[in-house]
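Okay, so here's the structure we're looking at.
The chains shown are only part of the set, and none of them has been moved.
Letters A, B and C name the chains as they come in the text, with residue numbers starting at 1 for each one.
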Amino acid sequence: MSSRRFLKGLQEMRKHLGPEADDYVERIKAISPAFAQVNVEFPFGDLYTRGILDDRVRELCTLAALTVQGFALPELRIHIRAALNCGASRTEVIEVITQMIAYCGFPAATNALMCARDVFEELDAEEQGV
Amino acid sequence: MSSRRFLKGLQEMRKHLGPEADDYVERIKAISPAFAQVNVEFPFGDLYTRGILDDRVRELCTLAALTVQGFALPELRIHIRAALNCGASRTEVIEVITQMIAYCGFPAATNALMCARDVFEELDAEEQGV
Amino acid sequence: MSSRRFLKGLQEMRKHLGPEADDYVERIKAISPAFAQVNVEFPFGDLYTRGILDDRVRELCTLAALTVQGFALPELRIHIRAALNCGASRTEVIEVITQMIAYCGFPAATNALMCARDVFEELDAEEQGV
């Protein structure tokens, strides 16, 4: 796991997820090094680094996708933080989730909204040094 | 169907879908006026007009959502055109679909890619006056 | 395939699907007798005959389920006819699909609406002896 692709992916992952990136990779690696490797290399090494769309737009699109899936709440928490790290505002995060009501209905969108509330509260607690 | 909300929604819908908007509404109305009414009023009248996100970003998020669902191909065709109408490039449309591989896997993303190809070919044919 | 469960299921299936029931079973049996057997015995023999809910309500619930799945259009066509056979009106069929917008969003609900339109047109053509 020290290939150029892996290092490029890990660097991109850190830009999106912040210092949590390394912990996340370690947690996956403990169960399956192969899963951790493709998780870093493929979305972050191969896809997110392609330019064409800026990071903020990419992360808002990811929020849209994870919202409509309904079951993707752990990954949604990570990407709400990533969207904020990449320049999106909290208002924009909520706005994408709200727009998704039209495409996935209220159950999946409400799951995502509650998830955003939890992440915002965690971030507020972290900022206050709790 | 001449409420202020409906007219505001129809105007927004025309901005996104172009001249197809009215045909689309008529097709739905022929089966169910109530469905047509909420289709115009709710996503286009209530949600898309809220500002906060610009139309291009909203449409790219919609493409992300429709791609991961896998079954939403008729609506995806409409929103690929809408994304282009709102300032997205074809390259950006393909890029969002490609990014979604990480969130929905290849089957749903490939469905969307083939759909984009069909829409681009239709647009080329229309431009050539075919 | 002449067990009591199978015959009970086939009888129930005919009540819901009308004369199409036997054709449907034959089409499945040609590929897989085992699939055809459980398709008759399990939903129609075991579940639909349990009483508790009347056939019309059961079929409206089935329409709700097939609508939100988004991909279940061939089975939805069959159950729109079944709902009508069991005493639901066309207006009620459309109403369930319209209500589902709140739970699955517009793409899946629009797929179902277009499906209902096609079935209603087929039924009109059949009535006119076309």
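By our rule, a contact is a pair of C-beta atoms (placed from the backbone, for glycine too) under 8 Å apart; a residue touches a chain by one contact, two chains touch by 3 or more.
It should be emphasised that the depicted structure is a prediction, and the values quoted were computed from it without experimental measurement.
Of the identical chains in this model, 3 are shown in place, and the full complex in the file is built from 6 copies.
Rule of thumb we're sticking to: only the chains that are shown with their structure count from here on.
Here B is the chain whose Cα centre lies closest to the centre of all protein Cα atoms. Remark: chain A and chain B have CA centroids separated by 24 Å (rounded to whole angstrom).
The centroid of the Cα atoms in chain B and the matching centroid in chain C are 30 Å apart. Taking each chain's centre as the mean of its C-alpha atoms, chain A lies 40 Å from chain C.
Counting partner chains per residue, chain B shows two or more touched chains at residues 42-43, 66, 69, 72. In the complex of the two chains, the chain B residues touching chain C come out as 28, 30-32, 34-35, 38-39, 42-43, 66, 69-72, 74-76.
Residue ranges of chain A in contact with chain C, taken from their complex: 68, 100-107. Of all residues in chain C, only 69-71, 94, 97-98, 101, 106-111, 113-114, 116-117, 120 touch chain B in the complex they form.
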